[in-house]
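Note that this complex is displayed minus one protein chain, with the remaining chains in position.
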Amino acid sequence: MPLWLFIFLGVLAIIAAFGVILQRSPVHCLLALAFALVDIGALFIGLGAVTVGFLQIIIYVGAIMILFLFVIWLLNLQAETDLGGHLALKFFGAIAAAALVAELFVMFLSAPATDSSRAVPTGYGSIESLARVLFSDYLIAFEVTSLLLLAAVVGSVALARRMPSVSRTERVTNEASKNLGSARP
Amino acid sequence: MTPIGYFMALSAILFAIGVAGVLVRRNVIVMFMSIELMLNAVNLAFVALGRSVGSMDGQVIVFFVMTVAAAEAAVGLAIIIALFRNRETVNVDELNLLHW
Partner (left out) sequence: MTTELLIGAIKAIVILVLVLNLTAVLLWFERKGSALIQDRIGANRAAIFGIGRRLGLPNLGLVNTLLADSVKLFTKEDFVPEGADRFLHGLAPFLALFPVLVTFAVVPIGDVLKIGSHAINLQAADLNVSALYVLAVLGVGVYGVALGGWASNSRWSLLGGIRASAQMISYELAMGLAIIAVVITYGTLDLQEICKIQGGVWFGWLPRWGILVQPVSFFLLLTAGMAESKRVPFDLPEGESELVAGYFTEYSGGKQAVFMMTDFAEVVLTSVLVTLFFFGGWQVPWLYREGFHFPGPHGAFLALPNWTVAILQIIAFWAKTVIFCCLQILVRWTLPRFRYDQLMRFGWKGLVPLGLLNLVATAFVVVAVGAKY
């Protein structure tokens, strides 16, 4: 991946990430996050992981972010007046993040420099090679993930539905007794 | 051409920004979005490292992380909806029933 392209995409991703944590309105944060995710998808594609890059855009930007948007609408969240907690929290949060970055930088930039244009096997990142590894080495994880998704679907529907204040039997009984009272011959 | 270390550095920066978001913001949905940002930073690290070794394992792990993140987002948002219905707030500072 050419360096100028990486720097361009990287700077955009960092600006978008700052947008996520600094915007007042949740919808603006969401848009910034969607932009950052598309940017990271582009970085994936640049690294040769073409399938995973497009899957990132389909799954994350096309589905998960829309889910977030729906929830923001459902809860009718407005733009916030003050950002974040008290001042000490913001201060120490920033220091913690900076310390984390410094530590990780020291670790990564001292690793041996591998070029990202190193030769890879043909068909690297294509859907065939992904499927081959997925269905042979990681088959159990694949099957378990499908169970996980089923559990997530059932769980989220069960958690998010409205619980009526009156139970179902009570409602049916009330309806029936109303009709009985006014029954015509 | 870009060395893999640069990708790791970008991943580290994005991760740290996500951490800052989780620590600083008080709106639970924005905290959730920062967590998604952290997950994606890690995905980037996985793909970059997979590329540097030349193996597909990095991408397979990213595939699974994406799936799990989707499931977790669905369940997490359902929890937030249930929470909002009961407490009428999404500010984590006001979710203090267990406070002494």
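Every chain is named by a letter (A and B) in the order it is written, and numbering of its residues begins at 1.
Throughout what follows, contacts are C-beta pairs under 8 Å (C-beta built on N, C-alpha and C of every residue); 3 or more make two chains touch, one makes a residue touch a chain.
What you see is a predicted model, and the numbers here were worked out from it, not measured in a lab.
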Partner chains on view for the chain not depicted: A
Which residue of A:66, A:139, A:157 or A:176 touches the chain not shown here: A:66
Contact partner of the left-out chain, one of A:58, A:139, A:153 or A:176: A:58
Footprint left on chain A by the chain that the document does not show: 25, 27-28, 31, 34, 38, 50-51, 54-55, 57-58, 61-63, 66, 69-70, 73, 126-127
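Definition applied: only the chains that are shown with their structure count from here on.
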Inter-centroid spacing, chain B versus chain A (mean Cα positions, whole Å): 7
Chain A partner contacts - residues on chain B that touch it in the complex: 1-10, 12-21, 23-27, 29-30, 32-34, 36-37, 40-41, 43-44, 47-48, 50-52, 54, 56-60, 62-64, 66-75, 77-82, 84-85, 90, 93
Interfacial residue positions of chain A with respect to chain B in the complex: 1-3, 6, 10, 13-14, 17-18, 20-21, 26, 29-30, 33, 36-37, 40, 43-44, 47-49, 51-52, 55-56, 59-60, 63-64, 67-68, 71-72, 74-75, 77, 80, 83-85, 89-90, 92-94, 96-98, 100-101, 104-105, 108-109, 111, 113-121, 124-125, 129-130, 132-134, 137-138, 141, 145, 148-149, 151-153, 155-160, 162
